[in-house]
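For this view, one protein chain was removed and the others were kept in their places.
For chain A:
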Amino acid sequence: MCTGSPSSNGTQPEEDAGAPEQQQQQQQQQQQQEQPQTEQSLGLRTPTHAIVGAATAEEILEEYGSTLKLLECNSQVAELLTILRDKNTTRSDFKFYADRLIRLVIEESLNQLPYTDCDVETPTGAIYEGLKYRSGNCGVSIIRSGEAMEQGLRDCCRSIRIGKILVESDANTHEARVVYARFPDDIGSRQVLLMYPIMSTGNTVLQAVNVLREHGVPEKCIILSNLFCTPAAARTVVNAFPKLKILTSELHPVAPNHFGQKYFGTD
């Protein structure tokens, strides 16, 4: 039985050397708050102590501002999350339910895109006051796990352009480095849907956003679609890019890092 020594923190590697000092302090505080719970759960595995609760919508708004949005967590979404978390889920089930969740997250992300009012005439001759999305959006997936979300995007927007970024993180220092990026030429004038399902430190996403900015995409035109996010990662990204919109389905201290492995079957 582990008594919860604060030194060993396997799930929360140190991150983001470039962030301001203040932010690091916040992160550390936060990690300290989380650690006892995490450690206990690693050791004890008794439901009463070990379960780590997710944050509520109000807390998120208070802590991270309006740029971070959480998918409305109804029972159905909760079930999807549960299945994806469960280590006994088969690969076939995992992929099936991951795709469902991705579809929901993508649909919700599309809600963040700009639109204009548009009235149309219905077959009955009446007028429907609808709206129309502007064209000129594109998706960018972060290789590899981000590619799992491409199909979901394709299912919603059939002919959308999709760029890719490969970010490698050093196994020892956890420092992320962009090694490959390919975008549509006019990406600077588009709304960008950045897809990356798991954020445990936020480093990868920071690097990806930096690349996008180098290609002339304004911060406010980037929407990050994410499935699982740790509070630390959320804070990192929000602090680094306050105008970036983030959409995730869950904020939870423990990220399901097995996602890419299990989805693509490379365990």
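Here is the rule we go by: a residue touches a chain if its C-beta (ideal position, glycine included) is under 8 Å from a C-beta of that chain, and two chains touch if they have at least 3 such contacts; residues count from 1.
The working rule: contacts and distances are computed from a predicted model.
Engineer: Just to verify: the chain that's not displayed, which of "Uridine kinase", "AAA+ ATPase domain-containing protein", "DNA-directed RNA polymerases I and III subunit RPAC1" or "Aminomethyltransferase" does UniProt list as its protein name?
Structural biologist: This omitted chain is identified in its UniProt record as "Uridine kinase".
Engineer: In the full complex, which of A:S75, A:S135 or A:T266 touches the chain missing from this view?
Structural biologist: A:S75
Engineer: With respect to the chain omitted from the figure, which of A:T122, A:S135, A:N172 or A:T266 is a touching residue?
Structural biologist: Considering the complete complex, A:T122 is the one touching the chain left out.
Engineer: Would you mind spotting which of A:R103, A:R144, A:R161 or A:H215 touches the chain that isn't drawn?
Structural biologist: Only one of A:R103, A:R144, A:R161 or A:H215 touches the chain omitted from view, namely A:R103.
Engineer: Provide the residue numbers of chain A that touch the chain removed from this figure.
Structural biologist: Its contact residues with the unshown chain are 11, 38, 41-42, 45, 47, 50-53, 72, 74-79, 81-83, 85-88, 93, 96, 100, 103-104, 107-108, 110-111, 113, 115, 118, 120-128, 130-133, 155-156, 158, 254-258.
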